[in-house]
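Note that one protein chain of the assembly has been removed; the remaining protein chains are unaltered in position.
As written, the chains take the letters A, B and C, and residue 1 is the first residue of each chain.
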Amino acid sequence: MKWLNDRLGGLTFPSPLKLSSHRGDQIADFVDDDARILVENDWNVLQKQAKEPVELEFFEKSGPRARIHFDPGSIRAAIVTCGGLCPGVNDVIRSLVMQLHYHYGISEILGIRYGFQGMSIREAGTAIILTPSVVETIHTYGGSLLGSSRGPLSPIEMVDFLQRRNIRLLFAIGGDGTLRGAMTINEECRKRAFDAAIVGIPKTIDNDIAFIDRSFGFSTAVEKATEVLACAHAEAHGAQNGIGLVKLMGRNSGLIAARSSIASGYVNFVLVPELPFDLDGDNGFLAHLQHRLETRGHAVIAVAEGAGQDLFVTTNSTTDASGNVRFEDIGLYLKQQITSYFEKKGISCTLKYIDPSYIIRSTPANTEDNIYCTELGQHAVHAAFAGRTGTVVGSWHQEFVMIPMSLATAQRKVIDLDGHEWLAVLQATGQPHLMKNT
Amino acid sequence: MKWLNDRLGGLTFPSPLKLSSHRGDQIADFVDDDARILVENDWNVLQKQAKEPVELEFFEKSGPRARIHFDPGSIRAAIVTCGGLCPGVNDVIRSLVMQLHYHYGISEILGIRYGFQGMSIREAGTAIILTPSVVETIHTYGGSLLGSSRGPLSPIEMVDFLQRRNIRLLFAIGGDGTLRGAMTINEECRKRAFDAAIVGIPKTIDNDIAFIDRSFGFSTAVEKATEVLACAHAEAHGAQNGIGLVKLMGRNSGLIAARSSIASGYVNFVLVPELPFDLDGDNGFLAHLQHRLETRGHAVIAVAEGAGQDLFVTTNSTTDASGNVRFEDIGLYLKQQITSYFEKKGISCTLKYIDPSYIIRSTPANTEDNIYCTELGQHAVHAAFAGRTGTVVGSWHQEFVMIPMSLATAQRKVIDLDGHEWLAVLQATGQPHLMKNT
Amino acid sequence: MKWLNDRLGGLTFPSPLKLSSHRGDQIADFVDDDARILVENDWNVLQKQAKEPVELEFFEKSGPRARIHFDPGSIRAAIVTCGGLCPGVNDVIRSLVMQLHYHYGISEILGIRYGFQGMSIREAGTAIILTPSVVETIHTYGGSLLGSSRGPLSPIEMVDFLQRRNIRLLFAIGGDGTLRGAMTINEECRKRAFDAAIVGIPKTIDNDIAFIDRSFGFSTAVEKATEVLACAHAEAHGAQNGIGLVKLMGRNSGLIAARSSIASGYVNFVLVPELPFDLDGDNGFLAHLQHRLETRGHAVIAVAEGAGQDLFVTTNSTTDASGNVRFEDIGLYLKQQITSYFEKKGISCTLKYIDPSYIIRSTPANTEDNIYCTELGQHAVHAAFAGRTGTVVGSWHQEFVMIPMSLATAQRKVIDLDGHEWLAVLQATGQPHLMKNT
Partner (left out) sequence: MKWLNDRLGGLTFPSPLKLSSHRGDQIADFVDDDARILVENDWNVLQKQAKEPVELEFFEKSGPRARIHFDPGSIRAAIVTCGGLCPGVNDVIRSLVMQLHYHYGISEILGIRYGFQGMSIREAGTAIILTPSVVETIHTYGGSLLGSSRGPLSPIEMVDFLQRRNIRLLFAIGGDGTLRGAMTINEECRKRAFDAAIVGIPKTIDNDIAFIDRSFGFSTAVEKATEVLACAHAEAHGAQNGIGLVKLMGRNSGLIAARSSIASGYVNFVLVPELPFDLDGDNGFLAHLQHRLETRGHAVIAVAEGAGQDLFVTTNSTTDASGNVRFEDIGLYLKQQITSYFEKKGISCTLKYIDPSYIIRSTPANTEDNIYCTELGQHAVHAAFAGRTGTVVGSWHQEFVMIPMSLATAQRKVIDLDGHEWLAVLQATGQPHLMKNT
């Protein structure tokens, strides 16, 4: 795997930051340009990995360099936000602007409107100038000050946009697709020998980016999801054989459902994309649900949107001649399956289905995320001035690191069903380890 | 109209409350049994109403009587909660128990499980004993400690339940249907000459009970709805031609949508059941929505679930041969209509639809509702000991009053489109007065 | 008492509002200029008051008039905020600006900085132009966009400021002192025959303005106070003989302490300015507190800052030779008295004292207050265009009315110890009716 980031060239200029290079003088220190953070910290894994210590894998440590690649006085910066909303986007924008303006002295920062589309020839005039006073209070709102859109744009058009305006620092806040788009920008810049740093701040509310402790917005999403689960519990508890069913975000990774179920303290079943489960049969989900109702009188279920997708194929292949996938929504599907199961059994129950959808992603960042976003913004700027490009910043084992975009997008973080995080969920909820017939 | 409440008979016993009958001694006073509150306070209306002052309409004022109808030492009380959840149900239960236990000295209070069904012969054993320690912290939760269900039970079965246990005070927390059920209990009690007070605490999250300033839970519902509208605004604002569409509660009365739209500060259109509107045409909703997008780039719409029900008939009669009403959900219907309207116009837009549903009703009561619930519980107990029956309690023009159930259920409170409350909505949102083609 | 407001003169111009004068056409109606709301609604009081119906007291009903006193196209408006912070100040400012701009078409609205001082010759240049985009999001913050200060300014200087800029509508948001200041402005305007409407929006977090259902910010203050009381309960409950003591706002009226104590559900003693109480003696507060600790192991006390002021004199006159009032802070004084009382008794206890101070008043308005502030802003503008001056707006028995400033400042609203509101507090807390030795 490729752990080192592309570099634009030498660190030619002295940093405008008045930091120290000596530990112990009570002045914050510059970070050595070759500082590194070990990737693995499990001893057993390390012993296998490292026959020789030098072969250990590491990330580049992020932070301010004593010497920097760009002359801040002669360049412009730009910020773009892409994809769906996520708590904290405004916090990152704010931090980038504050850092660029106050600490590196960038005189003009462009805010590109509505994602990559805002760099098209047609929309180029819509960009706005970002100053500290423009962004001063935006961390108190959800959404994105700049607006967002989905979909790529030709790297040629985008680099034209940058080059015409002498934008040498581009900060892209977005998910997998955005980072891939940013990589094409980076390649086009290299092709043209246009000396620009393309730095990403990875955005995924599902927290499914590998090699990053957590993605911004995830803490807020879990908090909001936990509130919704409390509502589902109130509904379930308030009816005879009451069932509260909540659909949460999580296409490939069920982390929001998993963590919020621990926090809730009231969830009995957590269905995530990583976990194969049967509906029917003695060890199927429905039998376990029935058991829960019989013994406790109510139940709360959290289901991630990507869970149980294999169920649809089976259902359709056996019941639908045309072969079309009829059910696309696991939440509504479960609602229907549970209801008809108990109807057939002659057991009266009351199911309340909650799909909080956009409520979770459009909320302002909580304190944890706000702080993390602020730090991410600061480190993204440090990374760009350190001449890294095609790079994302994130925290790894409590340190901030720089990771190649190619690595960050190479695989997704998913729940390890054998690991301690999932065990915590099982123990907090009492859910069976397997709901699958053999 | 019938403003006076049924009375069980004389006020035979001295109140155990150590209150005063003299104003000015700094000890809270008993309320005269014939104290009354004027219904109307608009001078113009009053002048028409009252050719002679004695003909003015009034409510009976609620509060502790110096002499009471029941001997607290020899009777039992019971509490039942029916219908859908509403913020504050637990707060009312808690207040009733505290008041009955600490102030009137009722030694046993039964909590009936899962609504009127809990009084059936089959379920009668499920009732629980309510004490101060059982209810001490329940005001911090949403839902109902006792559980709820819908649907009536034979008054004979219910009065059997009461009579066997010597329950002379029954407090029913519920909506229209519950109050009608309580009226049948009351009639059956009278028929049997079973001396019991049946007192209701009206529950309607929609705030659509006439002759009551506001119903409990409404303030909380508006608060939660306002949060959701802020989410819709973040979504709308974050996209080119972004539209945030939120469906809120309100079958007959759009008060939640109306009030939360004022609070939000970001809503542009509020569609309520009281307001007839066209979708199409020059002065239709869709044309106004298009104008908003063209001038401001985004829009937020709040729609009450009972709004625009006349639209379905028209649609179906023209497009569906079978004559079935296909669209039952105004939220999903609007989502579809808006999307297809702009598609036809070739205008690209991004619509985000939010249906918060149970999230709003299962939340704990906010401070306003908590206080009001506490007072309602206290006054319901006062009313029962004052020998009133078939009565609900509520606040009217800042005073607590007792109102006959028959009156409280006779008509619904709806938004007066000619009145100042709706004007406040129109002025806060900028919505046109009429969206109807002539 | 003087219930009618001063009028500037005729209603010369047609209103720019497109409202209706016919009930039942589903278009919001203008309000008749002589519409009135009855002050009293208690039947017993009314019967005494009114031997003849015409003698009943009433307020002028607020709302839009079909004809107005000013030509909106030729005048300016200004807004000033004075005194201490209160939740909702920004909401009122926002509503005034939106109403003036969008509905009455005022082209320039000045925001005066830092209270009346901002109208002085020295500071006159600091005023800012208020537009919808300036105020769009300010309702999400606490504080005052305009800033505030205390203290008056010469009416001559202030009217000079208005007259030079052709400011014919002045909206003053402030408390008693501010309203008195506004009255001097009004008198000076009348003296000069300067045709300007001076309208107040009464601000008192203590809710102690008479003749108004409630003042804005009060609901939020009660909510925040309730949160603090929950903290005090956690502290008290977590220690043997734990005592949680919270000092809340309320110089003359203990309404914040009273209402938040009901909401909390955990308060045992509420000490307010209206309630005389002894510390010592068999029926003194300390003996009751000791009893509470002995029977329940912990206690929570809410004390309003103006409570027990008579205690200081007594204490000092007996213990301090110099005659100086040594204790000015009832919170700290109680803390000391309670601690030394139990020390003397040899009873170990743990007292935690919380003074939330500015936390409560600098918080953003909650939903209830936000809506009320929005309506107050709308009605203040209606009042000014109706040619009323020296007027405040407020709600009375669920209607919006206009009240002369002289009446609004003539007396304070205090808790009626004989009334039902205080009874609700006593019953919710279990506090003795009197803690006074005879």
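Keep this in mind: a residue touches a chain if its C-beta (ideal position, glycine included) is under 8 Å from a C-beta of that chain, and two chains touch if they have at least 3 such contacts.
Remember, it's a predicted structure, so these values are computed and weren't measured experimentally.
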Hidden partner chain, touching residue among A:L145, A:I209 or A:V222: A:V222
Selected from B:T140, B:Q163 or B:Q336 as touching the chain missing from the view: B:T140
Full-complex contact with the absent chain, from C:Q26, C:S120, C:S149 or C:Q398: C:S149
Touching residue (missing chain; options C:Q26, C:T137, C:Q163 or C:S362): C:S362
In subunit A, positions touching the absent partner: 18-20, 23-29, 31-32, 35-38, 40-44, 46-47, 50, 53, 58, 61, 63-64, 94-95, 98-99, 102-103, 136, 139, 213, 219, 222-223, 226, 259-260, 262-263, 265, 275-276, 366-368, 370-371, 374-375, 378, 397-400, 417-420, 422-424, 426-428, 430, 433-434
Interface residues of subunit C (partner: the chain not displayed): 85, 114, 117, 141-144, 147-149, 227-228, 230-235, 237-240, 242, 352-359, 362-363
Absent-chain interface as seen on subunit B, which is shown: 137, 140-141
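Here is the rule we go by: only the chains that are shown with their structure count from here on.
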Innermost chain by mean C-alpha position: B
Between subunit C and subunit B, distance of the C-alpha-averaged centres to the nearest whole Å: 28
Inter-chain centre distance, subunit A versus subunit B - centres from mean C-alpha coordinates, in Å: 41
Separation of mean Cα positions, subunit C and subunit A [Å, integer]: 45
